[in-house]
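My questions all concern the structure below.
With one protein chain held back, the other chains of the complex are shown just where they sit.
Should a chain be cited, it is by its letter among A and B, assigned in written order, with residues numbered from 1 in that chain.
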Amino acid sequence: MNPRNVITVILPALTVALIGTTIPFLVGFNQYYVLLALQSVIMASIALAWNIIGGYAGQLDLASFAYVGLGGILATMLMTEYNVTPWLGMFLGAGVSAALAFTIGFPLFRFGIKGVWYALSTAALVVILHEASIMFLGPFDYYIPFVEGWYYLRFRTWENLYYFSLVVLAFVISLNLYISRSKIGYYLKAIREDEVAAEAVGIDVRKYKLLALVTYASILGFIGYLYIVSQRTFSYNTFSGPQSVYVAIVGIVGGLGSVSGVFSAALILKIVEEYLRGFLGGVLPGLHLLLFGSLLIIVGILRPGGLSSLTDALTKKIRVRIQRWYS
Amino acid sequence: MLPSPGLIFQSVLDGVFLGFLYSLIALGLSLVFGVMGIINFAHGDFIMLGSYLVWILANGLRSDPSFMSLATVPLFFVIGAAIYMTIIRPVLGKEPLIQIAVTVGIGYVLQNFALMMFRAEPRAVQTTYLNLYLNLGVVSIHLAKLISAFLSLLIVLGVHYLLTKTWVGLAIRATAYDREVASLMGINVGKIFLLVFSLGIGLTGLAASLWMTFGQADPYIGSSFGLLTWVIIALGGLGGVSGLIASSLIVGIIQSLTMTLVSPTVSLAIPYVVFIMVLWFRPQGLFGKV
Partner (left out) sequence: MSNAVVLEVSGLSKRFGGIVALNNVSLKITKREIVGIIGPNGAGKTTLVNCVTGIYRPDSGKVFFLGEDITGKPPHLIALKGVARTWQKIRPFYNMSVIEAVTAGALLRTKDVLKAREEATEVLEFVGFPKSKFEMLGRNITLIEHKLVDLARAIATKPKLLFIDEVVAGLRPHEVDVIADVVRRVNREMGITLGVIEHVMRFVMSISDRIVVLHEGRLLTQGTPAEVARDPLVVEAYLGTKPV
């Protein structure tokens, strides 16, 4: 990559991370808000990972929490049972999730499974893991015993984990931007638009779809531990179908393949969710999800551009400014 | 401990009854998919919604859930038409991901609506005339299940007759085969789509009232019905009605057997394992043509 591209890939991620670091200061280290910021950052990272398979490659994947759950529970249990540091556990989680994705994806793509059948297979994967994990975990909620320090990536307050998650988010943003500007991104988008036409211009559709799927799954497997710690608990319900659908909603409402759109959608939906929960949570649980579902329908009907139609114009302006300044 | 033959027989029988109900549910979904190419992820959630409606009505009127189909079927037919006009028609020409996503959105809305209104506890109808068991020695037959299986089969065959023997059915099949040719033949494809989608949703109203004669309503039965039905269609390979019934029975029996012999958890997961295997090794379905 040439230097200008490096800048356009790294700079937005760094900017987001830097702005992000100010948040705990701005909210006066209020733990409620820092936790909220942490959860938003994690959801944004998950949705941006989904963007690789869903947004770029155009496969409606509904299995995100299969990979989050698998990687996360693995890293967490390695820590609680064998005192293995999550620094290692998270990479193992990423590896195991990637292996699962490969095992599922290889035969599916080989036989040309796409569209609805792909979506269903992935939805089925979550159900299978959900039921299978009841056998291994039992029908209980697990609370992580309190341990502290960088070795465990667990702290008395949420700030450190939040900063760590910002680094992860910055990585996922850069990865997305890198993909969208590289050969892989062009190829994935071509596959999304028309697989047959893509093959005819020499694109190995199977290979690139598998690459997208495995990349997505390994990021989620890595993030899993952060997700579980930020939720304070895990159980068979971590393998959640509705949560996986939620991720796809964020990705589509944000705009397929748009980094700024998906990022904004993740933050905005999280804020709306908290706001409604605070107001009506006791009275009408699930109202925010009902609204998000409606939002998905509306975006689908009106235009598949989603939020990105707004954010893209803005980021383009900024990018042109920066490029002018750089050259 | 080896299960007795009677237990196995009982379990297969229950699976068969359940399978016939599944075939009724799968019929509507496969019609919509086969004719319109629309992938309705919310199909099961309409049954869920219907189940709550039946629960309210049957408890309110102190009557049997099966009678409530007189209300749910026309109502759901109309709801189906409304959803077709407002949501489905605008996305007909769009990319598959958006089409699927929109119906996923519908399902999500229905599910959370139910959660909001009724909370997560399962609800069952108090009054049912069919909650009787016919004791036949080795096995006992739950009358509600028997009747719902019978009615399901009747309706499935009825719709099959409609499709194969009437003019409307011919028009529907022509549309499924080739939209452009159908419209050249003077068939109003838009009207056929409207009819098929409404019929598909209308049938979920019937399935809901049959289900409530022995089952329970909760916000999540929709997802499991929905996924199961897709599994059935994948196995049946969108072939004829016989493939559909056969794969419904297979799924019902597998589920019922694993429930008795292994565990309820396994019985929930096993159809999906079969589903993924079938997609891997026989993408055209068990009974589909090559």
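Here is the rule we use: contacts are C-beta pairs under 8 Å (C-beta built on N, C-alpha and C of every residue); 3 or more make two chains touch, one makes a residue touch a chain.
All values derive from a computational prediction rather than experimental measurement.
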| item | value |
| --- | --- |
| Chains shown that the absent chain touches, full complex | A |
| Of A:K189, A:K209, A:K270 or A:H288, the one touching the omitted chain in the full complex | A:K189 |
| Those residues of subunit A which, in the complete complex, touch the missing chain | 2, 181-183, 186-187, 189-190, 192-194, 196-205, 256-257, 304 |
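Methods note: only the chains that are shown with their structure count from here on.
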| item | value |
| --- | --- |
| Inter-centroid spacing, subunit B versus subunit A (mean Cα positions, whole Å) | 33 |
| Subunit A partner contacts - residues on subunit B that touch it in the complex | 33, 39, 41, 87, 90-91, 94-102, 104-109, 111-113, 115-116, 119, 223-224, 227, 230-231, 234, 263, 265-266, 268-269, 272-273, 275-276, 279-280, 283 |
| Complex contact set, residues of subunit A against subunit B | 54, 58-60, 62, 104, 107-108, 111-117, 119-121, 123-125, 127-128, 130-132, 134-135, 192, 241-242, 245, 248-249, 252, 256, 284-287, 289-290, 292-297, 300-301, 304 |
